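A single protein chain has been omitted; all remaining protein chains appear in their positions.
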Amino acid sequence: MKKLLAILLALLILVGCSGGGNNGGGGTEEDDVVIFQNENVRKAIGYAIDRVAVAKSLNDGSVAAEGIIPFKLASNPVTGVDFRDDQGSVVAYDVEQAKQYYAKACEELGKDKLKLNLLYGTNEGDSVIKAAEQIAYFLEEVGFEVTLVSKQKKERLQLMTDGDYDVALTRWGPDYADPQTYMDLYVSYNTSNNAGRYNSATYDKQVEDAEATTDMSERWQLFLDAEKTLVQEDFGVIPVFQAGGAMIIRPTISGIEFHSAAVDNYRHIVGKDEVNLITNTDIVYLDYQYATDGTSFIAETLFTSGLTELDADGNYKLDLAESFEMSEDGTVYTFKIRDDANWVDVNGNVVRTVTAQDFVDGWDRLISPELASDYSWWITDVLLAKSWEAVDEKTFKVTLEKPNGIFLGCLAFPSAFPINKEFIDAQGDQYATSAETILSCGPYILKSWTPGYSYEFERNADYYFDDEYTAAGTAKKIVFRVLEDTQTALMEYEAGNLDTVILSGEQVDANKGVEGYVDRLQGYLFYLSININHYGE
Amino acid sequence: MKKYIVKRVLISLATLFVILLVLFILMDLMPGTPFNDEKLTEAQKALLYAKYGLDKPLVTRFFLYCKNMLKGDLGVSYAINKNFAVSGMVKDRLGISIAVGGMAMFIGTVLGLVLGILAALNHNSWIDNLCSAISVLGVSIPSYVCALLLCYFVAYRLGWLPILYNVEQPFISLILPAIALSVSPTANIARFTRSEMIDVMNSDYILLVESKGVKNWKMIISHVLRNTLIPVITVMGPILVNLLTGSSVIEKIFGIPGIGRLMITAIQENDYNVTIACAFVYSVMYIVVMLFVDILYGVIDPRIRIAKEEK
Partner (left out) sequence: MSNIDHEFHSDDFKFAHAADEKLIDRNYSATSYAKDVWNNFKKNKGALVGIIIIVIITIMAIIGPNMNEYTYKQIHGGQECLVPRIPGIEKLGIFDGYHNGTNQYAEKDAADVYYWFGSDTQGRDIWTRVWSGTRVSLIIALAAVVIDIVIGMVYGLVSGFFGGMIDSVMQRFAEILNGIPTLVIVTLLGMVLPAGITSIIFALMLTGWIGMERIARAQVLKVKEQEFVLASRTLGANKFRIIFLEILPNILGQVIVTSMFSIPNAIFLEAYLSFLGLGVPAPMASLGSLVSDGYKSMTTFPHILIIPVLVMAVLMLCFNLFADGLRDAFDPKMLNK
């Protein structure tokens, strides 16, 4: 009997070892050649990828990247031309050249074949999986031996933080409409974001100079140059595609405003009293100073307001601020907050008026280390605010380090919204965990939220409505339904129970001709991060 | 018998404790943190770790968790619905998963038994072959394919039932998901019932009963079925647990806020407390069902009862 058990145990262990034996997914360190430090390796990768073909196979409105800065992110402060049009393409697809660089790299490194692991996330959308397969295919065409390493997003990020990868398909969504949101990522001292440890003194200097200067057109030129250094000369990152988003919006409704570099605006929907919208992810957190995802932000811009909001073209317009004054040197802004701006609870009862102190409290809370918000740097690094104070009940004064062209637009971001401090303190841990534990000061009130299922907004009767929108009659009720499966969602749309639907790449061809089909461009730019210091296999 | 049951319950509790510990250790081994995010710096991550007490040693956290659990506090979610009490999240979603799973189990058991018994009674006839083919198809076509087919034809084309789950008509809108979920259990139960029943009908004691002249239907109910059900119950236990704890794909297709989807998201998001809670709900159900099956076993099969009492 004992013998039998022993045999059984031995068998289990044996099989266990054979399965777990060849552990260690990353590169081997026996080889002391760091292949990605070889410029020709990176050039071979850069030239190998047919970005147009990748974007086309995704078929969801994604477009081939022409640089690390996405389309429609920012425009030249003098001429108003889009960054991408100003710069032109800084990437190219050329198989012959890629093969030449590959051969050169092999020669220099003394290898017959170059192997690399391509890391990507499996739960970051179908387009990422498809794109990874496509990229691997194109790299293999040139001669690389590619192993696709698929991981959950959190693990992918951990591997990247630890520097345990060769090449990773990753993305960055712009926080604000300025090249800086991308350019900051790859300076040598940004240890959080520059996972590949791209290190170029030229690039660092260009970015630093751009951020230091007050001359807007010089700044612009420096960013153009910096992108060239990063992408075209050094191949420090390999841009691949800019995410799209195919949707159908029922032709009877209009007013959903998409922004590629800011939060989409759902405040101005007209055409129907009650609209049923789709969302493929749920709200993560109602605390707008803590949230990080687009879905939460969209919901938060409905029930709260900032000093400004964005119109359909992405230009700022005043919201809770009635008026503002800017000092001559452009560093001091004084906002007058609307008298009729109030905090209301879930039932629409007015709690009290919105004061300048609420903005001070909000900004103080955002930057406080205890909150550990992802956007704690918003006030100081993006708005460039040095100090802020409540002059009187309705007057809010901000002093900037230097003039900031994007200041007013960036006030429309939920991180810069006011808070009702005594309410938050009273709620304690419960704050922002349900419709009842938040206050509204925006055009809508969150009436209910069933996590994983739906959340509903009703128009806030207390909110001042712009003539423009009251006249048109914005929707009285907005219901968001959380649905992940695109095929049943489309059926539900066709059955008339939904007013918008998100399409997967597979569904686009069959629905392109449908009335209401929209091909939007999102801000997310997907690129290959090359781990310069990693030992290739 | 009473002593045996008490002993089994105590052992089950100990098993659950061990499982909870294992879950805790497994969570600790997960790579990445709930706070991995493109935009969060290392310093902020450390702050969050401290804020939620994740910087404490594993043993401390485990006993703190156990202590809180006895008070009904399962901690808060770190990533899915930040700061939500996990107990509330699990409670809301478990109810609906149990509803769908229960319906599916009912359909699966009834259909499975009927198919299995029909096949066994008509052994080697076309009915038998048909039932076998149905059960083979049932396991080889994934439930999500069945679900979408049902959605498309029954709900979308014919409009007989709602396409998606609707909180206002919970029963009607859960029929399709329950049918889709029941396909594989039906097949499994049918197949198992059939082979068990054929075995039993060929056994000597049934031949004896037959030769004693007991009427056919009476024999089948009181002798054949009873002996067939014993092994069938053993396979039904785990099937039931799997159904009640939700199926993430079915929930995704029908837009059901169930616990299956919650657990998958929690695993992907490294949301430790939610993962542990969902997994532990599964464990509790599993252990309880197995305990129940074990005890039921004794009730149905006198041989086992006696064997156990001897010990």
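In this document, chain identifiers A and B correspond to the written order of the chains, with residue numbering beginning at 1 in each.
Just so we're on the same page, contacts are C-beta pairs under 8 Å (C-beta built on N, C-alpha and C of every residue); 3 or more make two chains touch, one makes a residue touch a chain.
Since this is a predicted model, take the numbers as computed values, not measurements.
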Worksheet, complete the sentence: Which of A:V95, A:L148, A:V270 or A:V351 touches the missing chain? It is A:L148
Worksheet item: Which listed residue, A:V34, A:A53 or A:A495, touches the chain dropped from view?
Response: A:A53
Worksheet, complete the sentence: Which of B:Y49, B:F62 or B:Y152 touches the missing chain? It is B:Y152
Worksheet item: Among the options B:A43, B:L64, B:A133 or B:V299, which residue touches the chain absent from this view?
Response: B:A133
Worksheet item: In the complete complex, which positions of subunit B touch the hidden chain?
Response: 11, 15-16, 18-19, 22-23, 26, 29-31, 132-133, 136-137, 139-142, 144-145, 148, 152, 188, 191, 195, 199, 202, 230-231, 234-235, 238, 245, 263-264, 267, 275, 278-279, 282-283, 286-287, 290, 303-304, 307, 311
Worksheet, complete the sentence: Residue positions on subunit A contacting the omitted chain are 1, 4-5, 8, 11-12, 15-16, 18-20, 22-25, 50, 53, 56-57, 59, 122-123, 126, 129-130, 132-134, 136-137, 140, 147-152, 155, 486-487, 490-491, 504-507, 509-510
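Note that only the chains that are shown with their structure count from here on.
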Worksheet item: In whole angstrom, how far does the Cα centroid of subunit A sit from the Cα centroid of subunit B?
Response: 38
Fill in: Residues of subunit A that touch subunit B when the two form their complex
123, 152-155, 157-159, 161, 170-173, 175, 191-193, 282-285, 287, 290, 292, 369-370, 372-376, 429, 431-433, 450-454, 481-485, 487-489, 491-492, 494-495, 497
Worksheet item: Can you list the residues on subunit B that touch subunit A in the complex?
Response: 31-34, 36-42, 44, 47-48, 51, 76, 79-85, 89, 92-93, 148, 151-152, 155-156, 159, 163-165, 167, 252-255, 257-258, 261-262, 267-270
